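Excluded from the complex is one protein chain; the other protein chains are retained at their positions.
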Amino acid sequence: MKIDTLVKPLMESIVAITIGVLIGAIVLTFSGFSPIEAYKALLDGALGSTYGIAMTLSSATPIILTALTFAISARTGIFNIGAEGTVYFGAIAAIILTNVVGNPLVGLLGGILLGALWSLPAAFLKVYRGVHEVISTIMFNWIAFYTVLYFVLGPLANPNDPNKTIEIPTSARLPLLMKGSELSWAFIIAILAAVISYYILWHTVLGYELRASGYNERAARYAGINPKRAIIWSFILGGLMSGLAGATEVMGRPPSYAISQGMANIHGYGFDGIGVSLVGRNHPIGIIFSGIFFGILKAGATAMQIEAGVPLEMVKVVQGIIVVAVAVPGLWDLIKKVVRR
Amino acid sequence: MKKSMFALFLIGVLAFSVVASGCIGGEKETETKTEYAGKIAIVYDVGGRGDLSFNDMAYLGASKAAKDFNLELKEVQSKQESDYLPNLRSLAKSGEYTIIIAVGFMMTDAIKQVADEFPDQKFAIIDGYVPDKPNVMSILFKENEGSALIGALAGLIAANDGKDTVGVVLGIEIPVLYKFEGGYRFGVAWAEDYYKQKEGKDVDIQILYTYTGSFTDPAKGKTAAQAQLGQGAWVIYQVAGAVGLGVFDAISEYLQSQGKEFGPPFAVGVDSAQDWIKPGVIIASMMKRVDVGVYKAVEAAVKGTFKGGIVELGLADGGVGVSTIEDIKEMLESLPEDVRAKKLEEIGVASEEELLKKIEETRKQVPDWVWDAVKELEEKIKSGEVKVPKAFNKDEIEAIRKAKDWKEMMKLAEEWESE
Amino acid sequence: MEEVPIIKMKGIVKIYSDGTKALKGVDFSVKKGEIHGLLGENGAGKTTLMKILSGMLHPTEGKIYVNGSEVTFKSPADALAKGIGMVHQHFTLVDVFDALHNIILGMEGHGAFSKIDVERAKEKLQKLMDELNFQVPLEVPVENLPVGVQQRIEILKMLYRDVDVLILDEPTAVLTPIEVKELFDVLRTLKNQGKTIIFISHKLREVMEITDRVTVLRKGELIGTVNTSEATPQLLARMMVGRDVVLRVEKPPKVPGEPILKVEDLWVKGDRGEDAVKGLSFEVRAGEIFGIAGVEGNGQTELIEAITGLRKVEKGKIILNGKVITTKSPKDLYNLGVAHIPEDRINMGLILEMSVAENTILGLHWREKFVGPLNSIRWKNVKEHAKRLVENFEIVAPGVDSPAKSLSGGNQQKLIVAREVSKEPLLIVASQPTRGVDVASTEYIRNYLIKLRNEDKAVLLVSADLDEVLQLSDRMAIMYEGQFVGIVKPEEVTEEQIGLMMGGIKDEN
Partner (left out) sequence: MNALDMIIFNLIGAFTAMVPLVLTSVGAVVSERAGVVNIGYEGILLMSAFFGAVFAEISGSPWIGLLGGAFVGMLLGMLHGAITVYLKGDHIIPGIGINLLALGVVAFGIPAVWGTAGQHQVPSTVRISPIINTSYGGISPMILITIIITFLTHWVLFRTPLGLRIRSCGENPEAADSLGISVEKYRFLATVYGATLAGLGGAYLSLDWLGTITKELSSGRGFIALANMVFSGWNPIRALIGGFLFGFFDNLSIWVSTNPGVQKIIPWQFVATLPYLVTIIIVAGIIGRARPPKWDGKPYKRE
């Protein structure tokens, strides 16, 4: 019984991934590439060397964190797709605070706090005005984009290199786990965050209340749980995770340790996280694995491009198909049926 | 049963939609294996190929160099900024490449880092400022000088037609764009003065500028250009990547509404010779010869004359300038035969000659003395008689925006240079 | 020669996808022009059988004949096409549409893209209503209409489709006695028009009154079909329950103690902003079961929700053990000693996706016993707690880690009772505690409520099951339109008196 509840989602994700990879292979063939060669290059690049693995893990870092934002809210019955905007604010907070106090903890804390803070308006609009979070978070993402853009360009611009903001001071940077790679302590932090999320959701009273109101708001209310409070908490916890993503990205990723103009270096993680979360079945531990899987795709794409000449967009195609396939219910049952025959 | 049918249907639709995009384009020609003398690699920034701008120009230079020196060219796209370092590292690690070229200032930090890690690997970076590494050649351009010529052109066209407004539409506000904006302002101010001296009339040309907040949404460019047209802009310079496509379209539509085949109002292209995109609409383009820079870097690496440090290409070095018919020809010729034919068809002309003729005619809409004046400014800048300010940050661009005339701007230029 | 029955169902078996065997080979036939009662307890399979006949469900096995020829229904549309229509117990009306659009939905006439001919539909409906001798407002959104009217709309909906066979699923459950009488008049009129009616009920008296023949089901099996004129209530009851009805629970006499719950002049609004509870005052004492009877929808739900902190009180006071609790949250109330067995087990009492263990701490998950350092949950204690409850209450469950939805309805309800009792309350608010629960669990739960009373707890019982209230209560109130028509002792009133009171008529004696 218990085993099946664990195995089924796992298998469904694997089936979805397989479908994505297979359709990807078809597309590759049709566009004149050898799928075997391409995928070999992908795997080789992502896992074939220590640098490849480091690249994979470092690519997984921010999307694990933004996936947690989505997962925590989804467990509370909320579709918070505001991770994108929250990442920007997390990064901004880390840059400002570490330049005041050159300590990594301060930066992380700042990212967490501002991330949580920025997710509050959407939470309040949801709770008190009934504004659907999908709508509000999309709007807030744009507002965040322009607002942070202003700070990056104006008050926080780097006087020595105007193409980015002031840097995180050396003392506050997250140390690298492997020299000559981008893999830093940020990865460990992301894993910890996932484990803590798991712990919060399944081993604390708060998590119990979040999940209860996610499954059944009326029952939660009956049980003395304030669903409004639960919703606000889920936004806060979620915001905290993507705030952390922003902070660790600027504090732990060489070479720039700053926000680039146009936010180019912290752009897009929020939306990638949604896919990661879905493939990880909105489960923090699942997210670690699906995050690493997406990391493999990303790191491998570099190699696939260099070695096999396959355009980068191919990977996005594969990702999209995987997510659509995840949505098809009963995929695993179907496979089982076919196999039994 | 129904379920499995549907699952199959789904997969079918998915596969169709994806495959369709791949196969409509037809077969990829199978490459013939040739023996290369070496390999070079070029890493594009997130804008990627097709920006009609420095990525495309870099490709132009690299492919030309590859052909001339019999090199295999490896192109590498970047999806996100976090790809830069891994891309560069992966290439450098292999040790196979004679030179690795990074396109775009956003790779500056990444290049610095990789250059230290792989001291034997030669790198070049376009637009990035890396002065102190022996294995990195920084290729910079004086966009301010080129933009000044555009400003002069725009200002004089407006003045000549008795108009008082010109515009510039830019992308996301990033300091790189200040060089363009500042140069443009300088040129317009210079034109005011020139016109006054020539015709004895005072003109005060207002400059509308819009930072659209996007490099990717053409709608923003179109709306911004329409807003500027609505506020009287007579020439609009676009410095906005794909957003600029909207600028061209807005002016083209405006001309159509007036029943005119040719401007004014005109648009001005940027980076590459964009004149061909909308003949009749685009009076000229500010050429930023990234291709020349890339070619030079490859040439140096191949011939062993490679030296780290800054290479700054301005008007005098042919690194920037106003597009000429030759530039357009070269641009067209760089395209593969079939693509070129398709492009011409899309533009609505039968042959290359017809296109060039139309572009020439476009240019004839502006009196010769204006072109001569632009030439005059070019010469003055080349000789150093006139200095165009180069704005690097917000304070500097503000200073230029506030400056009364071109002389004041030149003073700023001199101040900043001496710093 | 026997005439061909209009409906004949043969060997109907229905196994639900979760494995529940609802029907085990039932034969059923109805003569044209009769009112045929379908009698049985909750869970006997009446509704399932009729859903199959109306095309909502597909039988796992078995055949259906209409007028002697075999039919297969893929959907309700097929059944309607054969002249068979069903009015469900839970009305299937689109709340925001008015009666007219609800009725014509699906047979609006003309093409899909042409304008709906409202006038013609109205004409036809007016004629129907005149024939049946009742009126409903056609242009008011049905969500604003009382249930009795909604039911008529449902009936009209079927008649508009010219059905020959009209199935009514527990049509009287939500009606006042007067409305029931009116409904019966309508049914008789229909019969005179030659319609055939199948009347699902578990109320013996109604079946005796209105039907021509009765078929009794028990646990998915056919017990038999009898002519009503030849039956007695006692016979039908025996057929229905399978033994003589002895549901009298043992209830030793007891002198109630201090008042635990006091309600003073309570006003509560309903979902649509109407006054649902209008100035109620009463008290429930320790060691007493205070029952509230009445037709559903007369403010019971709102009253319970107000007392348990789920609904805002407009005016008045609620006092628990001397403390005013009017504005307290459910959480505070649980801590102060209130337990609540909610009427809606599936949507409120349990979180079906969560495990049995997780469900056993719903509403007491903050108790010290379960909370460790850093706000963590002590799963070890929770599981022990859950195992104890499962054992003590004889709950049949695959294990405490399996989801609550894997339990049967009766066991789910026992789980709720077990959990609520484990809150060690002073006051237990039990709302419809045995609805949809099998007989064994019902008995268990009823006896348990008595046990709690005997242990000096105060019990507030709300039930639409009049027998339940009569049997369990020490004192009982009959609620009608937000007020108590009277507070009486069960042993001192006759059923007739109560029936009148439920219809809003106070007995003058």
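We call the chains A, B and C, going by the order they appear; numbering starts again at 1 in every chain.
As a working rule, a residue touches a chain if its C-beta (ideal position, glycine included) is under 8 Å from a C-beta of that chain, and two chains touch if they have at least 3 such contacts.
All values derive from a computational prediction rather than experimental measurement.
Enquirer: When the whole complex is taken into account, which chains on show are touched by the absent chain?
Expert: Result: the unshown chain touches A, B, C.
Enquirer: Which of B:S78, B:Q121 or B:T223 sits in contact with the chain that's absent?
Expert: Looking across B:S78, B:Q121 or B:T223, the contact with the absent chain belongs to B:T223.
Enquirer: In the complete complex, the non-displayed chain touches which residues of chain C?
Expert: 16-17, 54, 56-57, 75-78, 80-81, 86, 88, 92-97, 101-102, 104-116, 157, 161
Enquirer: Over the whole complex, note the residues of chain B touching the chain we left out.
Expert: 2-3, 6-7, 9-10, 13-14, 16-18, 20-25, 47-52, 55-56, 167, 173, 206, 208-214, 216-220, 222-224, 226-231, 242, 245-246, 249-250, 253-254, 256-258, 277, 335-336, 338-339, 342-343, 345-348
Enquirer: Pick out the residues on chain A that sit against the missing chain.
Expert: 27, 31, 79, 125, 129-132, 134-136, 138-140, 142-143, 146-147, 149-150, 153-154, 271, 274-275, 278, 311, 313-330
The rule is simple: only the chains that are shown with their structure count from here on.
Enquirer: Where the contacts of chain A and chain B overlap, which chains show up?
Expert: Per touch definition, common to chain A and chain B: zero chains.
Enquirer: What pair of chains is linked by the most C-beta contacts?
Expert: Going pair by pair, the biggest contact count turns up for A-B.
Enquirer: Quick one: point me to the chain whose Cα centre is farthest from that of chain B.
Expert: C
Enquirer: List the centre-to-centre spacing of chain A and chain B in whole Å, with centres computed as mean CA coordinates.
Expert: 34
Enquirer: Using mean CA coordinates as chain centres, what's the gap between chain A and chain C in Å?
Expert: Chain A and chain C have C-alpha centres separated by 47 Å.
Enquirer: Mind checking the centre-to-centre distance between chain B and chain C? Centres are C-alpha means, answer in whole Å.
Expert: Each chain reduced to its C-alpha mean, chain B and chain C end up 74 Å apart.
Enquirer: Indicate the residues of chain B shared as contacts by at least two other chains.
Expert: Nothing qualifies.
Enquirer: Of all residues in chain A, which touch chain C in the complex?
Expert: My answer: residues 1-2, 199, 203-206, 208-209, 211-212, 215-216, 218-226.
Enquirer: Spell out the residues on chain A that touch chain B in their complex, using ranges where they run on.
Expert: 19, 23, 26-27, 30-32, 45, 51, 55, 58-59, 146, 149, 153-154, 157, 159, 161-164, 180, 182, 249, 253-256, 260-262, 264-265, 267-268, 298-299, 301-303, 305-306, 311-312, 315-317, 321, 324-325, 328, 330-331, 334, 337-338
Enquirer: Flag every residue of chain B that touches chain A in the complex, lowest number first.
Expert: Interface residues on chain B, with respect to chain A: 3-4, 7, 10-11, 14-15, 18-19, 22-23, 25, 27-28, 30, 41, 46, 74, 76-83, 85-87, 89-91, 93, 105-106, 108-110, 112-113, 117, 129, 171-176, 178, 213, 215, 392-394.
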